[in-house]
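Every protein chain of the complex appears in place save one, which is left out.
Up next, chain A:
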Amino acid sequence: MLVATERNARRLTAACPQAREQGLAPGMTPADALARVPGLCVDEADPAADTRLLLRLSDMALRWSPIVQPDPPDGLLIDISGCTHLFGGEDALAADATALLGRHLSVRHTIASTPSAAHALARFPVSAASEEQAIRCLPVAALGLPPEAETALRRAGLKLVGDLADRPTAPLSARFGKQAALALDRLLGRADHRLSPRRPLPALQFARRFAEPIAHVDSVLGAVDGLAMKAARVLEQRHQGGRSFAISLCRSDGEMRELALETGQPTRDPALLQRLLRERVEALSDPLDPGFGFDLIRFAVAATEPLESVQADLQARGKQGEALSALIDRLSVRHGRERIRRLLPVDSHVPERAVRSVPALDDGQAAAWPLPPPGEPPLRPICLLDPPEPIEVLAEVPDAPPRRFRWRGVSHIVTRAEGPERIAAPWWQKASEGRPTRDYYRVEDEAGRRFWLFRRGLHEREAGHPSWFIHGQFA
């Protein structure tokens, strides 16, 4: 029994089959329900958790088809066109789905020619010879209209979808709203209703189902290699190469493990994919747990790019740069794509924002780095401390360079200094909003080390006692 607050009143929102037998139904107040059935088990409804569960189930449903749309609050719409042969027909697929989902949930399913019909028939089961007749026998509630429109239809004596089906659409939409006419058209298959899949559809997908679940990692990898080979042949015909690949390993108990591979250059070389896959599996933090075995493996090419076929090079020497991109792919797969990075310039005066570090596999124009001013010593440090560390400084007010400073417990006497280089917050941000002006100084201490220090805030204008920080070290 679940309870939620609706319009400031506590109402039942869901009841289990036993409770329904006792005459309880959603919409009652908990007091009424408790009066009828003392000792009732009542829980607070948690729609957010329901949504999470539904999303998890929709991920699980990728096993049956790549096109899955969650149908809140309690449904999944799966487009199984072209997927049934993998399971040996529609009924076998439905049996597989009810068996897997039915372990912990009660499941009803319908296979119909339109999403709306499937949605309605699953919730209002009717027995009829054909789908068309079944739709005609549905109550108008199956249209999923707002309560007012539904009541209006009933008052007009229109109780079944069949009563509405033969009437002209224009008067219906004039009297009961456009929504009613659209819902009817969709249910009858007159209007197009498309699923919007939760996940972007891969460009290519290959699947293999096993009669018996396989549990040995080597056999699993071998099966994936076979699928990769198939994909490579199709990609070659299309003059394409894949940039990102997704391998879904579906366990026989419904759990799914996904492995993703990415490459810096489009590729369709099965040998390379095999190598990357093995690296990926070796690098997994928790090893591949086959449980009772995997019974379905999908290999999807998520993104493709044009790749012309090349003639095998007779002199076995590879093209310049190919070895480098293979190296970056391999390091990214083995150590994680976030760990192999490139530095890109950003047009910002704030030093810590002047550079952006992105994964080396990411696309992106390698913008040219601004050239340093000629004839100058380096004005930016080679190593940056992020965040800047506070230091104790002896300096003349208001804006003389530091005489000496203490950093990490060590005192440095400044022998050379240059500054200030004033870096203020952008004009649309005021200093009072926590971004005071910084005055940077390049200093050198008596041991010959060079530092980048700054004073945060202008003396007596932005801060009573400006604080000092070290932001970097020069070579």
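Basically, contacts are C-beta pairs under 8 Å (C-beta built on N, C-alpha and C of every residue); 3 or more make two chains touch, one makes a residue touch a chain; residues count from 1.
Following the convention adopted for this analysis, contacts and distances are computed from a predicted model.
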Statement: Among "Protein ImuA", "4Fe-4S dicluster domain-containing protein", "ABC transporter permease" or "Zinc transport system ATP-binding protein", UniProt's protein name for the complex chain that is not shown is "Protein ImuA"
- prompt: Of the residues listed, A:A92, A:L284 or A:C383, which one is in contact with the missing chain?
  reply: A:C383
Message: Looking at the full complex, which residue from A:R257, A:R342, A:R404 or A:H459 touches the chain that isn't shown here?
response: A:R342
- line: Cross-chain touch to the chain not pictured, restricted to A:G82, A:P147 or A:P370, is A:P370
- prompt: Out of A:V107, A:A303, A:A354 or A:A425, which touches the unshown chain?
  reply: A:A354
Where the missing chain touches chain A, by residue: 320-324, 326-328, 330-331, 334-335, 339-345, 351, 354-355, 357, 360, 366, 368-386, 408, 410, 415-421, 442-444, 446-450, 472-475
